[in-house]
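Have a look at this one.
Every protein chain except one is present and positioned as in the full complex.
Each chain carries a letter (A and B) given by its place in the written order, and its residues are counted from 1.
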Amino acid sequence: MSAISSYARALAVDGGRAFPIATRRHVHIAGEPLVLIPLTMAGEANAPLAAMVGTRRDDPALLIVPQPRNRDLRFAFADELAAVVLRYVEDRTRQGIETYGKNQDPRYLDAPQLLVPNPGGVGFVRLFGRSTRFRRTTGEYAVSPDVPLLGRWLSFLAERAEHPGSSALLPMTSALNLHWATGQSSLEDTNLAATLGWITSGPDAAREAEDPTVWPPAGPSTDPTFDNEILAPALRQWDEGRHERARALLDRDLRTQLEPTWRLMWQAIDLLRALPAGDSVDARWTEDRNEFTSYYMYVNSGGYPQPRRDQAVAAARRLQRLEREQTAFDATLALDDPLVMANYRVTGEAFAGTVVESEPDRKVPGDKGRRVLRPLLVVRSDDPLRLTVGTDVVSPGRRKQVAKILEIDGDRVTLQIEKGMTVAPTPAVGEEITYTSVFPEGMQSPKLPTAEDTPWTHGGPPQPYVASDDDAREVWE
Amino acid sequence: MEPATQARLSQLRGNAPAKRHNARTVAALTGNPGCARRAVLDAAGIDKNALAAQVGFPAKFGQSQFAITRGNSFEAQVKANGYAQLVRMLRETLGLDIEEVGSKDLETVGGNESQELRHIRARQALQAAVEGREPLTFLDHPLLRLDVGGNNVYLEPDLVAFHHDGVLHVVEIKSFAIIDDQADGSKVAAAARQSAVYVLALRRLLGDDRVSHDVVLVCPKDFSNQPTAVKIDVRKQLIILDHQLTRLARIESLVELLPPGVSLDLATHTREELLTTLATMEARYEPSCLNSCEMAYLCRHEAAGCTSALGATVREELGGVETVARALELAAGRAVPSVEENDAAAMLRNTARIYGSVAPA
């Protein structure tokens, strides 16, 4: 939330439609995303009830669990979902591979992208991954070999979703809310139909979206009235042994619950695709491809399932990485998009204006007595100037050219170019330019000890993971 | 509570029976304590669900029968066979050296016992247990009483207490899962607030040092039906609850603000009359009310066009200006700001100018 997005919300209330808060698309939308709408059964711990899933808008698969309290049926569902997800993952690797960097590391040209309706959908993926990745494929409580593999991939995607800037698993509401401000609260924005209603139609559509008989909830929770009046009788059919009848009923009723959201998902994809991609979107997707490639190879070499919780060193390492990525994401968003940069102009961490003076050939005495090139320019700006003298700034079009603020006098800012004189010409008089102190990088993280060297302050070295019978058994009791 | 206030509240409710308080409704007092409408409706024991439906803004949190079934069966499972699973958990998970010596269910047997009598029976049993006069480990369904705004209310006896070393602990059984030692933070918070109500009621009955501020939360473990237990420290919840209960004397001043003779009796008033009466009680709507209060959809409808309906952060970022229309007028420079609006107007004009300079037309 920011002054700009709040103002855009006010405009949306007044104008009866959502207002843009981005001019570029800041998420990657894959050529062939896998759309997944999961539903769970009320009262149970992430027990799947149904899912609509697929890569083509005209061909969704509907998977159902005819009695979600039955563990065997849950794992039959997991097996069916695994067939879809694992085939999708395999298909990504068929798009080809490249090498990069001085070590010529391999990198697949494509990576999986899972799209779910809302943050609850991400939660489902995380928990379903957790409940399937430790399962055994032999002995008592054996499941199909695909099930633990599905668990690893869902866990991988759910972990990626925590990384700022990753597009590997996107909740659609968040993707839309990054680009449009609606005339409702952020809490109401988690309703996909309502958010899309604001973007494509107006407040009436958003209100209608709250009526579960018109727009069934986008999951994972179902509408309680649906549970009581439609689902319960169908499940009773199953419990009483009329399996075919139950399947037929569930197929029909769950399809009605899921299809409206399925259409909304693709409508949202169209909306996002219509926006031109921000300059850094590709670089961030490349990071998703890197991560996909290394995890794919890890899984294929028989790697362990992801641990239940981070150990001390892993936790610290992850936090440091997430912090670096957050800083980089926030900054590149602004540098890629003047409407995002507007947020920093309001808070005074950036200013836009016109170059009124420029001395590209200016030289000053350097450290070693030699005169060094330090171009000077003066920018006149109407923005509130809260940056202080001495601050380093960059401009969206000149990210590698660092300037230092020498003086602020009224609406005039004097800057001296310190680094990267050659990457771009000194801004010329009359040029419109924006400068900001928000940098995409610069945060360094120290090397941490290895897990085996975890110090006493943090509990000492952890016990290494050993798969146990409990792992296989836990969900069945 | 003053008899006059009591009479006004009872008049407000009309002939409908008063809604009984339970730990959840008492805990809700700390949820949005600034809302006068909710405070008055609760104090009068009005059925907010029915009222909201009657005025055309029904609450949207129905309960799925699956959730109810699961909750009941889990609770029954934990208590089955003389609390066998509970004892095992208190020993194993919490490391308590607990001996199972006896238990007592204080649920009404005959059915025609008065609340007062049930409460006395519960008090006697609880006292006997903590004073070691009777070998009781578990006490189920004790009917507790709490002073809420000067009103002695009986709490739905939805709890188990266990006795250990002269101290009682509240056990809260919930059916949400604890997965890898983590659970939904808002659900745990709700459970902690409810337990704090019981702790407070028990402390008023037995003395502070007889009731622990560590309550025991029992939930299903991971994806199984097996229970697991974890201790929760509810000291913070107790501080807040105690403060809000003390403050409830304020109800009197809120009731005084009501026009004389008003009533919200659903049987005798039209929708319009009900809405007119409700309009005299100031609501403090915020979007999170949609998740917790039966009246929220009415309040949201009333708040349409207000910046507060967009959330507290948005309101703040719009300079705290009351309505969206006014904020936009100030932003566009179409209105002359009052002295009080000067700072906000300057900020809004600036935001509007910057937005306008880069937003697509």
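By our rule, contacts are C-beta pairs under 8 Å (C-beta built on N, C-alpha and C of every residue); 3 or more make two chains touch, one makes a residue touch a chain.
Simple rule for what comes next: contacts and distances are computed from a predicted model.
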| item | value |
| --- | --- |
| Chain excluded from display, named as in UniProt, from "ATP-binding protein", "Light-independent protochlorophyllide reductase subunit B", "NADH-quinone oxidoreductase" or "Cytochrome c1" | "ATP-binding protein" |
| Chains in view touching the one left out | A, B |
| Sole residue of B:Arg20, B:Arg133 or B:Lys236 that reaches the chain not shown, by the stated touch rule | B:Lys236 |
| Hidden-chain contact residue, picked from the options B:Ala125, B:Ala183 or B:Val262 | B:Ala183 |
| Residue among A:Ala316, A:Val356, A:Leu373 or A:Ala424 touching the omitted chain | A:Ala316 |
| Residue numbers in chain A that touch the chain omitted from display | 162, 309-313, 315-316, 319-320, 322-323, 326-327, 347-348, 386, 446-449, 453-459 |
| Footprint left on chain B by the chain that the document does not show | 30-34, 178, 181-183, 185-186, 188-189, 192-193, 217, 230, 232-233, 235-237, 239-240, 243, 247, 284, 288, 312, 315-316, 319-320, 340, 342-344, 347 |
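Following the convention adopted for this analysis, only the chains that are shown with their structure count from here on.
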| item | value |
| --- | --- |
| Computed distance of Cα centres, chain B from chain A, in Å | 34 |
| Residues of chain B defined as touching chain A within the complex | 60-71, 175-177, 179-181, 220-226, 287-288, 290-291, 305, 307, 309-311, 313-314, 317-318, 324-325, 327-328, 331, 347-348, 350-355, 357-360 |
| Touching residues (chain side chain A, partner chain B) in the complex | 1-11, 13-14, 19-20, 23, 41-47, 127, 130-131, 183-188, 210, 222-225, 227-228, 231-232, 308-309, 338-339, 341-342, 345-346, 352, 382-384, 474-477 |
